[in-house]
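Working notes, structure below.
With one protein chain withheld, the remaining protein chains of the complex are depicted in position.
This part shows chain A:
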Amino acid sequence: MSDVEQQAREVKAFLDCLAERNANRGQEPTWIAARRQAGAARFEALGFPTRRDEAWKYTDVRAIARGDFVLTDNAEFSPASAAALTLPIEAYRLTFVDGIFSPALSDLGDLPGGVAVLPLSQALAENHEAVGGPLGRLTGVEFSPFSALNTAFMEEGAVVRLAPGSVVEKPILLQFLSRANAEPVMSHPRILVEAGSRSQATLVEHHVGESEAANFTNLVAELMLDRGAILTHYKLQEAPLGDLHVASIHVEQNRDSRYTSFNLNLGGGLVRNDLIGELNGEGAEANFYGLFYGQGRQHIDNHTLANHNAPRTFSNENYKGILDDRARGVFNGKVVVKRDSQKIEGFQSNANLLLSDRAEIDAKPELEIYADDVKCSHGTTTGQLDEEAVYALRTRGIDEQTARGLLTLAFAGEVLELVDLDAISERVELAVAGKLPERFNLAGLVEAAVALHDE
């Protein structure tokens, strides 16, 4: 079979699945049906990206294209295993199981006034026109074949609305659980956040699941920050190693807003994240922090883009990659300063640590500047552990594996120290440590540091 035939077959399999789903769907508002159709048409025209596409040069998505995924209708998940997987934090919780909303595993308790957190299906049922305006505003079907595919299939996800001035003290946790299904399942969730002026919230997006799971998640997030809004967004990726995950996160920032992203990637067999920030108003600030830890044959690709569309906008990026075994990482960070966007500051830094000779990283920082009064810097480094430091630790009686573990954790520390939610930083810290070779146990050390802090 030729490549062209093969690709046509792959696309058809997804479109057939869509047609079947559509046939079973009830009457939909016309705008949704129209977008679905546009998404499908766009996807059909583009097909899955190949390595010939610049944006996908280092990431082969054939495992997705050739995957035989079905859609599911139920969100059954044992409460006991869900409890073991969930983040132990006090939070407003929305849970999705293979993309399907699970009321049983969700808890929205006493949301403060002016704050709405609800599943997309419910938001559509209550007032679809209120959803139709913002949904898809930042991500048309043009962005990528995956966003087009998502638009064609979209039906569930999370909608968060923050009225002007509202402050949500507890984090809003969006939990995506992946099951070990007999047949691999795909889901196309949406996240839509409308943060009103001067509102403030912390959003935690948590991907996790049963270890034998091998599902495909194709997520699109649109986050809109009005004047002075402050949003901290944690994406904690702990999906099973058989899971495939593609996501694009589109952020629109109005004047004086502040968006901080923590993209903490530990899991997933194939992960591609696109994070796109549109800094549209003066004083807007975007912070992109990332940490990816790959092992086995994991492939983790992070693309970020900060568009400085207005003067006096600020972006600050720090991504750290740790790759072991035959894991592959991709970092592509781009800062674009539009014409007349003067007095902007755009800083970008990427450092990678290769723990194995067979691990690989492709790192590409990019700067495009069309203004003359700007302050920008970027840099990327890749290295191994400092052998002098390994030796120094060993001379204190610390065995080699632990020494390497300590140094690896130290490398990650620069990003983790910025994490305000202790439950997340400790979890990542322990996960990174726990995934290091056996006998590596920093649990006691973390406790000692915490004890010291408490005194």
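Note that in this section a residue touches a chain if its C-beta (ideal position, glycine included) is under 8 Å from a C-beta of that chain, and two chains touch if they have at least 3 such contacts; residues count from 1.
As a convention for this text, contacts and distances are computed from a predicted model.
**Q** Assuming one chain is omitted from the figure, identify its UniProt name from "Sensor protein", "Fe-S cluster assembly ATPase SufC", "Carbamoyl phosphate synthase small chain" or "Quinoprotein relay system zinc metallohydrolase 2".
**A** From the listed options "Sensor protein", "Fe-S cluster assembly ATPase SufC", "Carbamoyl phosphate synthase small chain" or "Quinoprotein relay system zinc metallohydrolase 2", the omitted chain resolves to "Fe-S cluster assembly ATPase SufC".
**Q** Of A:110, A:129, A:372 or A:388, which sits in contact with the chain we cannot see?
**A** Considering the complete complex, A:388 is the one touching the chain left out.
**Q** Among A:72, A:332, A:402 or A:425, choose the residue that contacts the chain missing from this document, as touch is defined above.
**A** Considering the complete complex, A:402 is the one touching the chain left out.
**Q** For chain A, which residues lie in contact with the unshown chain of the complex?
**A** 386, 388-389, 391-400, 402-403, 406-407, 409-411, 413-414, 442, 444-445, 447-449, 451-452, 455
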